[in-house]
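Got a structure here, written out as structure tokens. Questions coming.
Let's turn to chain A:
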Amino acid sequence: MSTLLQLDNVTIRFGGLTAVSSVSATVNEGELVGLIGPNGAGKTTVFNMVTGVYQPTEGRIAFGGQPTAGLKPFEITERGISRTFQNIRLFPSLSVFDNVRVAFHLHLKHDSVHSLTRGPKFHREEVDLRDRTLELLRIFNLERVQDEPAKSLSYGDQRRLEIIRALATGPKLLLLDEPAAGMNPAEKLELMKLIQFIREKFQLAILLVEHDMKVVMGICQRIHVLEYGRKIAEGTPAEIRSNPAVIAAYLGSAAEGKS
Partner candidate 1 sequence: MNGSRRSFLGRGVALGAVAVLGTYAAWAAPEPIRIGEFSSLTGREAGLGQYTHMGVVMALEEINAAGGVNGRLVEVIAEDTQSKAGESATVVRKLTTRSRVVAIIGEGASGRCLEGAPIAQRAGIPVVSPAATNPKVTELGDCIFRVCFTDPFQGTVMAKFAHETLHAKRVGVLSDVASPYSLGLAEFFRQRCRVDGIEIVGEQRFSGGDKDFRAQLTALKASKPDALFVPSYYGDAGLILLQARQLGITVPILGGDGFEAPELVQVAGAAADGSYFPVHFSLADTSPRSRGFVERFTKRWGKAPTGVSALGYDALNLIVDAIRRGGSAEPKAIRGALALTTSFDGVTGRISIDSERNARKPASIVRVEAGQFRFLQAVAP
Partner candidate 2 sequence: MVLPKSQLWLVVVLLVAGGVSAFSGRIDPYVLDVAMGVGIAITQASSLNLINGFTGQFSLGHAGFMAVGAYSSAMLTTTLGPKLGVSTAVLQWVLFPASLLLGGLVAALAGLAVGAPSLRLKGDYLAIVTLGFGEIIKVILQNVDAVGGARGLVGIPDYTNLFWTFSVAAVTVYVVWGLLNSTYGRGFLAVADDEVAAEAMGLNTTRYKITAFVVGSFFAGVAGGLYAHLKGYLNPGGFDFNKSIEIVVMVILGGMGRHVGVIIAAIVLVVLNETLRSFGEYRMILYSLLLIVLMLTRPQGLFTWTRRKPSAA
């Protein structure tokens, strides 16, 4: 198994605040990795650095062996990283269908000029993209609402649509930011199956930020643990469960929360 994503001593500071400090981590091809930690540990910040929203202050991120420094988010998506957001960020006024269709953008052969000349090649591609979009929607059972505006979907469906949209970019690595947030236990179970299914069906690696221990422990092969921007542990779910530093971090924060 070769390394897909590699973080070497990555640090980012906002003004005086060090949000992530010297974190190193890897995700291998086809692997399902969890990234956990108490609130404010810097998990989403790591996502934002990986996807190019923020540039790390120090350290190096490489994807497929190539450094990603200086790349814009869309260029990183081009390389094969796609993501969902902690607070759902669909295109609310676009239809469900268009939300997914737009994400095929990277694979488009046509551009503004073809949109105007509208030759046979343009049309063939549009038909092809429609089929691929519908196929994706069908897999996830959303084709019945394809013409609804995305904002009218239920919360669970919006979460799923966001994952579908991310898949449409054709990623090698999918970053999921708290996909189980706001779900009830039954939905969480459903989600775990869905994540497993995606990984196998689309043959990709997944990096998962999640609060729910059950979900993380249940599906991840490896887990990285952050606290206050530092990595405090890494290992299999079993290792993490018995790691004293992790227990301290979680119990500590739990104890604080209760007092």
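Everything below uses one rule, namely that a residue touches a chain if its C-beta (ideal position, glycine included) is under 8 Å from a C-beta of that chain, and two chains touch if they have at least 3 such contacts; residues count from 1.
Per the selection procedure, all candidates are chains of the complex that A comes from, given by their letters.
Keep in mind it's a predicted model, so treat the numbers as computed, not measured.
Candidate 2 is the one that touches chain A in this complex, out of the options 1 or 2. On the chain A side of its complex with candidate 2, the touching residues are 51, 53, 72-74, 77-78, 82-83, 85, 89-95, 97-98, 101-106, 108, 110-112, 114-116, 118, 122-123, 125-127, 129-130, 146-149, 165-166, 168-169.
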